[in-house]
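The complex appears here without one of its protein chains, the remainder shown in place.
And now, chain A:
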Amino acid sequence: MRKGQLAVLQGKLIITAEGQVLEAFMHACVKQGCTLSNIKYLSDKKVQMAVLLQDWPKIRKLRKHYRCKIKIISKKGAPFFYKRLISRKAFVTALIIGFMAAFLLANTLWSIKITGLDPELEAEVESKLRTYGIQPGSTTFSMKPPREVQRLLLEDIPELLWVGVKKQGTSYQLYGVEQTNYDEAEEPRPSNIVASKKGLITKMFISKGRPLVEVNDVVKKGTLLATGELKEDSGKFIESEGEVIAETWYRVEIDRPKEQNWGLTDGESSQSFSLVFADVSIPIWGFWRKNENNVRKESYDHRFKLFGWEFPVQLKQTTTFTNENKLQSLSEEESIKDTLRTAKQSLLLQLEENAKITEEKILHESEDRGKVKLILLVKVEENIAETKYVSQGD
């Protein structure tokens, strides 16, 4: 690169030189390492030229030796501009403070508007928002994105059916829809209790109604367990209620690969920041950290706004978690144990909440192409009572 191309940054002087031995003077300057440019002929003993500010001391020294008169016509470039700015310190400070204030104010939350909710719920939403750090007067830099706020609100306030969260400039606008619970009609309906599954009854408690079976009876699906008809053949039914715990049996077939690939995150993470202009991303912090291949990255874009105008620059925050892939090869015993556990868990997921596994037995066990296949018999204790309404009248 030529030296002169950075003249704007280095500072440039435009001078006129006058003297008897101008050529010799110019040549001496050049020999000292100065760069002369734009040399114009003015008159027989006078030229105009541009020199770099950094060469100025050398030129001044040589000037005496060659008896040249040098006049500075103009000064250009960053150093002079900077000097002028420094001399107007107050102005610059005011400018910076003003800009910062505008930026800060524009990124401050000024109001929260909640519509569509009754006052109680509104207050609750407000207090929840406060716990998320969203309240008038706080800055928006650290705030969670609206989508996240929406999710949190719906999670934390069960009475909300839906909430729309919108950030508009310096205000948050929330539109909520309340969940309306219709109370079920408390009309007693005549009903019986029947078995929902085949099983051996181990425990029963009928709070309303007349039991028809006893403990240790084996019942089939659909068997009448208790009836709401208190007197036999009276035709008058009440609503029967009760719990019948029975032992039920399940046959479970499951297969699991013996080798398992686990992705483990050990909690170590590093953050890096970069500025993003349109498609170009310029790393500014944390980019020097070398990441191994095996990492998981999460990134979030911070956007800045000023008077509704979005900065073309975004701050991208990337969190890198080290990931460790582990190929877990289990021994036969372990893999059976593991498979058993999985089988029990997946069975329990399908059953009702209070179901309990009391016993399991491996009926068959085989291994095929690296997979362990098990057929199990599982004994479960669960409530098999099912309310069946009786149509009454005619």
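Quick note on the criterion: a contact is a pair of C-beta atoms (placed from the backbone, for glycine too) under 8 Å apart; a residue touches a chain by one contact, two chains touch by 3 or more; residues count from 1.
Here is the rule we go by: contacts and distances are computed from a predicted model.
Only one chain is not pictured, and the protein name UniProt records for it, out of "ABC transporter permease", "Zinc protease", "Anti-sigma factor" or "Sporulation protein YqfC", is "Sporulation protein YqfC". Of A:I39, A:L95, A:L230 or A:I362, it is A:I39 that touches the chain left out of the display. Interface note: of A:L13, A:M26 or A:L374, the residue touching the hidden chain in the full complex is A:M26. Residues of chain A in contact with the chain left out of this view: 2-4, 22-24, 26-27, 30-31, 33, 35-41, 44, 47, 49.
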